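Only one protein chain is missing from this complex, and each of the others stays in its spot.
Entry: chain A
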Amino acid sequence: RGLSWGHASRAMVVKGKKADGTPVKAWKSQPCRLYVKGAILGFKRGLRNQHEGTSLIKIEGLQDKKDVDFYLGKRVVYIYKAIREVQGTKFRTIWGRVTRAHGSNGTVRAKFARNLPAKSMGGKCRVMLYPSRV
């Protein structure tokens, strides 16, 4: 499943001029964010041992355990850059899914196809809106 960056950078276009001659700019394309921003907190762990198979994700705007139900099963993607181009892009992805709530304040557990690298801790991920049950 490809990750398209087609709408990542929205270009501005000049649309005419104002009375004093300064150009009027407007966005060329419509905004289209179809994911919820998430922060990768780290791995599931006790105080002294961590289990890298499950990552903890903090989803923006999610503050209660009772609201987590919407996000269960949703696909999550961690995106990172590399120097070498693979399949036409320098961006690489690790896909996963939200598996369950973690605690009572909206944190969520996710399992990825491959365990996330340690450098992802504190990084961003995208929680997509599919598979949708709405």
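Everything that follows uses one rule, which is that a residue touches a chain if its C-beta (ideal position, glycine included) is under 8 Å from a C-beta of that chain, and two chains touch if they have at least 3 such contacts; residues count from 1.
Keep this in mind: contacts and distances are computed from a predicted model.
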**Complete:** The chain not rendered here carries, per UniProt and among "VPS33B late endosome and lysosome associated", "WD40-repeat-containing domain protein", "60S ribosomal protein L6" or "General transcription factor IIH subunit", the name "60S ribosomal protein L6"
**Missing-partner contacts on chain A, residue numbers** = 1, 30-36, 60-62, 67-71, 128-134
